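Here the complex is missing a single protein chain, while all its other protein chains stay put.
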Amino acid sequence: MRLLVANANTTEAITHACAEAARAVAAPGTEIVAATPRFGPAVVSTRAENIVAGHAMLELLAEHAGSVDAVLLAVSHDTALDGARQMMPCPVVGMTEAACLTACMLGGRFGLITFGGVEQYRELMARYGLDSRLADIVAVNASPPEAVADPDSVGTKVLAAAKALAAEGANAVVLAGAALAGFDNRLQAAAPVPLLDGMACGVRMAEMLVALRLPKPHAGSYAAPVGRMTGGISPALAALLRGNL
Amino acid sequence: MRLLVANANTTEAITHACAEAARAVAAPGTEIVAATPRFGPAVVSTRAENIVAGHAMLELLAEHAGSVDAVLLAVSHDTALDGARQMMPCPVVGMTEAACLTACMLGGRFGLITFGGVEQYRELMARYGLDSRLADIVAVNASPPEAVADPDSVGTKVLAAAKALAAEGANAVVLAGAALAGFDNRLQAAAPVPLLDGMACGVRMAEMLVALRLPKPHAGSYAAPVGRMTGGISPALAALLRGNL
Amino acid sequence: MRLLVANANTTEAITHACAEAARAVAAPGTEIVAATPRFGPAVVSTRAENIVAGHAMLELLAEHAGSVDAVLLAVSHDTALDGARQMMPCPVVGMTEAACLTACMLGGRFGLITFGGVEQYRELMARYGLDSRLADIVAVNASPPEAVADPDSVGTKVLAAAKALAAEGANAVVLAGAALAGFDNRLQAAAPVPLLDGMACGVRMAEMLVALRLPKPHAGSYAAPVGRMTGGISPALAALLRGNL
Amino acid sequence: MRLLVANANTTEAITHACAEAARAVAAPGTEIVAATPRFGPAVVSTRAENIVAGHAMLELLAEHAGSVDAVLLAVSHDTALDGARQMMPCPVVGMTEAACLTACMLGGRFGLITFGGVEQYRELMARYGLDSRLADIVAVNASPPEAVADPDSVGTKVLAAAKALAAEGANAVVLAGAALAGFDNRLQAAAPVPLLDGMACGVRMAEMLVALRLPKPHAGSYAAPVGRMTGGISPALAALLRGNL
Amino acid sequence: MRLLVANANTTEAITHACAEAARAVAAPGTEIVAATPRFGPAVVSTRAENIVAGHAMLELLAEHAGSVDAVLLAVSHDTALDGARQMMPCPVVGMTEAACLTACMLGGRFGLITFGGVEQYRELMARYGLDSRLADIVAVNASPPEAVADPDSVGTKVLAAAKALAAEGANAVVLAGAALAGFDNRLQAAAPVPLLDGMACGVRMAEMLVALRLPKPHAGSYAAPVGRMTGGISPALAALLRGNL
Partner (left out) sequence: MRLLVANANTTEAITHACAEAARAVAAPGTEIVAATPRFGPAVVSTRAENIVAGHAMLELLAEHAGSVDAVLLAVSHDTALDGARQMMPCPVVGMTEAACLTACMLGGRFGLITFGGVEQYRELMARYGLDSRLADIVAVNASPPEAVADPDSVGTKVLAAAKALAAEGANAVVLAGAALAGFDNRLQAAAPVPLLDGMACGVRMAEMLVALRLPKPHAGSYAAPVGRMTGGISPALAALLRGNL
């Protein structure tokens, strides 16, 4: 199967890192296709950026509609997830959603660690209906560049956060954010509960959905768009909204 | 005060209708500035369209940042509301949000009538935390063109829906969707409970927020963006995300 | 329009202060009519007092039914709000409700600061269905008399509470309680997020509702009482419950 | 023990009926003291009446503070329950609360049958935090006078409602409202699930609380009022609020 | 009446202690019958143990079906409560459920103190639909043996936890766990709010349910099992599941 790893940031380096991470965990028969949006935020962080990136994501996905078997949104905000699901003819998975649902299958409640954006992740959990499964969210006092420059120091903070979340009742901890990629492997041995990486969970969930060969709904708010007219957007996206796959 | 009535659809006729509706209810000192996005769906309806329209809305708002005192999102999905609030230096109100909060001030629970998109409105109510104030949502079996062509027949259906919602416990009914504009005045006399129009409530709420002279938050997820780098988007929007108002 | 500012405390000084605060924020055409109940607690604070004050409030409102265009309950417990709404022929707004709904229009979650009564405010938020919009409630360790005697010292505590709430995710902070009136103006410049005063929000919300010219519901639990027989209560209140406006 | 059965209606006949019902179910050592408020609604039904009756209830209870071992609020709205609990030196039970908590001990969800006021009972269940235990509320299309005049016909409707609630998942059905008293015995044999009468459950719960000899809280929002000053209310109530028991 | 106090642990000493506690609080006419399961955990603590103990509990109860008037599950996890209720011809009460519902009748929110198992109790509260009535759960840093060996020291910790819960808004505190039995009497005088013991509340609630003479439901998920075939379980339990009481 061909799995599109769709970055929401326009920073190519992140796309490459995500693709690499995806390839590291993918099943043998899974081909990773990575892509970067044509426009939008360098790194999606704030509310407004996430909205701009939503359009960029849909434009990007439309280029691949019909040529991939599944999509993984490689952005911890799961940008444009519901619209992507409605529009695309194949399964679409969000990396944070995938990690949280994986956490659910480990039982009890889970925690979530970020480098910021606590309120936005809280809202995301509420949108997924997972509030009651969420023990807490901890924002580690560090920045993505620091995570690259001094992973030991940042790792110490992340581990402390994971331990604090476990003490609050979390039975697993989701590491949310591309900058936390790899910290699951680095810290797992010392962590009291499983650490979940969105890329790993997302790739496996996408493979799982493809294996199930579920059809696209023909009714309801996730049925494919038909006859929706637009102006000023990319030809591929416009065609998909008109229903011309 | 200058109030930007920002349509999310690229159909100019809807912008004109919204502007007219806004002017009809605005206070004497309120100047209505209406605007149409440069790109996007002709009429926002499905999930994917709403995401595309979100970017178009932010681009549109960025053109007016600093030159208007408040913004009313003239689209029943309240498209891009949280991002617009974060990004803009002035109050931003969603028309459906405004109608629902007005309904709250009438006491008890409210109902909502649409021409479709029940699940999307249900999710919107949940995002606003208003699930427990919502009695029910009814999708009237009619289309926007029918509402224009045969308002008597459609009005009969809307009135029946309002009565059914009142019987379910709704103490007010929100008419969601531009195509339902004007039906509040047409049907109110025969309706058992108040009918709330989003444009009317939205204009008044925007005036109210301006009158309160509340500052922009300096912290948290609604603080103005600073230093966010982007590519391929409109200069005004890019500047606003960088923090150059 | 004539706006009744109805105190729930029998302390005239509070009524005067509320009236003054209301006049300071009211629109040009709004005439403030202030009133004090005939009986009840000097200052409503505990659960039992709030119930006694509820009757006193309805008796007070009944005196003004038909002669005012709207009512603002000038008491942070929003005493008797649902009964007042049912009984009165005009809009009725609670000052804390108004501030909380205003906070909703700023996006995200809000905090609430009081001089006590945390559990009662928590229950009020739950009754309004706003639990998920509430970040937290902080009781400042100070009394109303201290707020008058040493506003600098109390202001320092209130500001610290507002900063703590913002750090917990609050995008706005409601100052609940008459004794906190004026602290919004005093502290806003130093606060990270907007501070909301119930009198200011309440006056503006009442004006907004009057401007919308919404009818009274004819059905449901907020329809005006008809034929309800009573004994031993004030003639005006008895008449209103019988349906003789 | 002495149990005060406190009616919230000023109709003496209801007080007598309640007292009789209480005596029929009370344990041998329980003396029933019945009382009627001095003022207020003949029959509490609407929101405004319930507020007026709240004050009347507290005035009534204050007359008995110290001379009874427990109080049962003999009104299906559980009028003034939280204030009565705070103010009185003994346990206070609401008849509908008692029936609902009894229903909880039968397992699963329960239904509620009334002669009206569905929204008010829905709010009451929410205030008790029992929403998730409530299967549904059914308003039987009959009036209290009809229940007296034609109990067979009304009983048929109540039984149908009970069966409908059981089919919706209710494992027990609460009969809410004095006018439904006695229908539990009349209909139980034909009902698929237990029918719960508030007076019976309330008397037994009050006895149970007295048997447990729990102290009054010294802290928090249910601690007895101390030093609360009032004007224009009954001497006994004023004394109790001042803390002079 | 005959009340079966059914231990879920196979430790006879706990059964004796529970029986003694039950007798100390029971009404004059209540005969306490205590019983220990034939197999299972010595002391139920973890999730897996609670499941094994569930079967042991049902086997134990089946031995007494028809010969007791009510059952009290003498285990703070309320092990097998829903199955026991469905299967037994008489009322079944869980000791923690009974304490929590008693707490509800004191008004406001309650706290819960344990020696561990916070997540399991949190889930229990959620299953009872009592999340919104729960202020918090505190795990005292002590073990059951320590509670026996050094009750003064452990009592100091429990009292501190009770004070902390009251400060968080709890109007009553449930002591969950057999090892906390007796601490209510020991600490009540110094505690700011009522301390509730599950055995005391449970015995009284069981007496209350018997007094109400409620029938067994004939429909729904709590109707007695009929015709359910099993293999390899005790004859009494098998007979009860077949419907041969």
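A, B, C, D and E are the chain letters, set down in written order, and residue numbers restart from 1 in every chain.
Keep in mind that, in the parts below, a residue touches a chain if its C-beta (ideal position, glycine included) is under 8 Å from a C-beta of that chain, and two chains touch if they have at least 3 such contacts.
Quick caveat: nothing in here was measured; it's all calculated off a predicted structure.
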{"item": "In the full complex, displayed partners of the excluded chain", "value": "A, B, D, E"}
{"item": "Touch with the omitted chain, as defined above, among E:1, E:52 or E:164", "value": "E:52"}
{"item": "Residue of A:9, A:79, A:102 or A:120 touching the missing chain in the full complex", "value": "A:102"}
{"item": "Identified contact with the non-displayed chain, of A:151, A:194 or A:231", "value": "A:194"}
{"item": "Missing-partner contacts on subunit D, residue numbers", "value": "108-109, 132, 169, 171"}
{"item": "Those residues of subunit E which, in the complete complex, touch the missing chain", "value": "10, 38-43, 45-52, 54-58, 80, 82-87, 117, 119-120, 123, 126-127, 220-222, 225, 228-233, 237, 240-241"}
{"item": "Touch residues of subunit B, complete complex, unshown partner", "value": "118-119, 122, 126"}
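Assume only the chains that are shown with their structure count from here on.
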{"item": "Distance between chain centroids, defined by C-alpha means - subunit A, subunit C (Å)", "value": "44"}
{"item": "Approximate Å spacing (C-alpha centroids) for the pair subunit B, subunit C", "value": "27"}
{"item": "Between subunit B and subunit E, centroid-to-centroid distance (C-alpha), Å", "value": "52"}
{"item": "Contacts with two or more other chains, residues of subunit E listed in rising order", "value": "108, 132, 169, 171"}
{"item": "Every chain pair in contact, whichever chains are involved", "value": "A-B, A-C, A-E, B-C, B-D, C-D, C-E, D-E"}
